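The other protein chains are all here in position, but one chain of the complex has been omitted.
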Amino acid sequence: MKVIRTLVRKEFVELRILGLIAAVVLCAQAAFLPPVYGHLGRAFDGMDLSGMPGHLAEALRSVLMSFRAYAWSQWYGKNLTQVLLVFTVLFSSAGLAREAARGTGEFLFSRPVARETVYAVKTGVGFGLLFLLTVGSTLLFIVVARLAGHDLPAGWFLSGLPASLAGMALFYALAAALQARACEPFRALGLSVGVIALSGLPALFEATRAYSPLYRMFGSGAAPGTVDWWGAAVLLAGAALAYALGRRFAAGREF
Amino acid sequence: MWIRIDPHSGLPIYLQLVVQLKRAIASGQLRAGDQLPSVRELAEELTVNPNTISRCFQELERDGLVSSLQGRGTFVTGAAQEGEWREAEFGRLVRRLVEECRQLGYGAGDVVAAVRQLAGEEQTR
Partner (left out) sequence: MKYAIEAKGLVKRHGSVRALAGLDLIVPEGSVFGLLGPNGAGKTTALKGLLGLARFDAGTVSVLGVDAADPRRSLELRARVGYASSDMSLFGFLTVDDHIELCRGLYPSWDQGLVQRGLDLFALPRRRKAGALSRGMRGQLGLILALGPRPALLMLDEPTAGLDPLMRRAFLSVLLGEVAARGGTVLMASHQLTEVERTCDRVAIIHRGRAVASGGLDELKLTRKQVRVVLPEGSDINLAALPGVVSVARAGHGFALHVSDGGIGVAEALGRVSGAIVDTEALTLEDIFCTEVGRETP
């Protein structure tokens, strides 16, 4: 227990600057949304529909307002997922390849601590930090928007999160595994980006797009307000598999 | 610390220590009842391996110059002040002299003659 606590502290210190940047970016992205939403609302409200018959204008206005909520939640969800992908790759670069390349792996693993433990703590702290920042900033956004007087449909914003986070888990585990295997951190980083891009390939074709992890992570196929539990479960299973693989790489690595 | 170690000497360090401690005892720098530093103290002071120090102490103990009292330390014995070990040491030195002279092609007789001459010079001075 003492060992884990000690390692967690070390990883936190190591990730503190990246974590701060992620927090700023995620919160800024959440905080900028309500004003934009309000602006869009005023634009729709102020639209001159006087040439239309009354009941048609009423219907159009209601469609526009619901479209506003839809666009808003989609825009937020996609943006969030993109930002998460970038930070996944950046966070995972504080992995075993970096320890090996800068010579601190020798320092760490000459002491009574198992590679599996270090690997678990590294992956856990990095992923956990990103997870908390994501959920936290999204909730913050909803609260701030409510306080600003917008009655936004919270379900539309939260329903995309499970698939997004599960996708992040998968890509984080893959990136960490590559870091555990590669001799050089930048090569692992490049490979991670390559893997993410590759996983988007099936999305290019109508028939295969449902099998693209990237597609499911972005929640592109899901209707607003519905949670892609299946997609999230499969992505999580993939993450577990990738984690097990990385653990093996870590155990077999030399320093 | 007055003990000098020459790690580069071909003579093992424990023997260098033995020679210097014997000299200190012979000259009266160390006297009967004096306590020697502990193995650990000497090891830290001279940055010499503790096993080497122990080996030196064992050697001195075998010659009866020091005795170690369990838990109290190593002390110079009363016997150290008496002559026996010095005679043995003297014998060893003479044997080495004769041996080295033999390598130069001189026999024991030549050595004796040379020593006589030296003694004569000392007397006339």
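A and B label the chains in the order they appear, each numbered from 1.
The definition used in the following text is that contacts are C-beta pairs under 8 Å (C-beta built on N, C-alpha and C of every residue); 3 or more make two chains touch, one makes a residue touch a chain.
Everything numeric in this text was worked out from a predicted model, so none of it was measured.
Engineer: What are the shown chains in contact with the chain that isn't displayed?
Structural biologist: A, B
Engineer: Touching the left-out chain: which of A:F109, A:F218 or A:F249?
Structural biologist: A:F109
Engineer: So that we can see where the missing chain sits, which residues of subunit B does it touch?
Structural biologist: Against the left-out chain, subunit B lists 5, 7-15, 39-40, 43-52, 55, 103, 105.
Engineer: Touching the hidden chain in the full complex, which residues of subunit A are there? Just list them.
Structural biologist: Residue positions of subunit A that touch the missing chain: 2-3, 5-7, 9-10, 13-14, 102-104, 106-107, 109-114, 251, 254-255.
Operating definition for what follows: only the chains that are shown with their structure count from here on.
Engineer: When the centre of a chain is set as the mean of its C-alpha atoms, what distance in Å lies between subunit A and subunit B?
Structural biologist: Spacing between the chain centres: roughly 79 Å.
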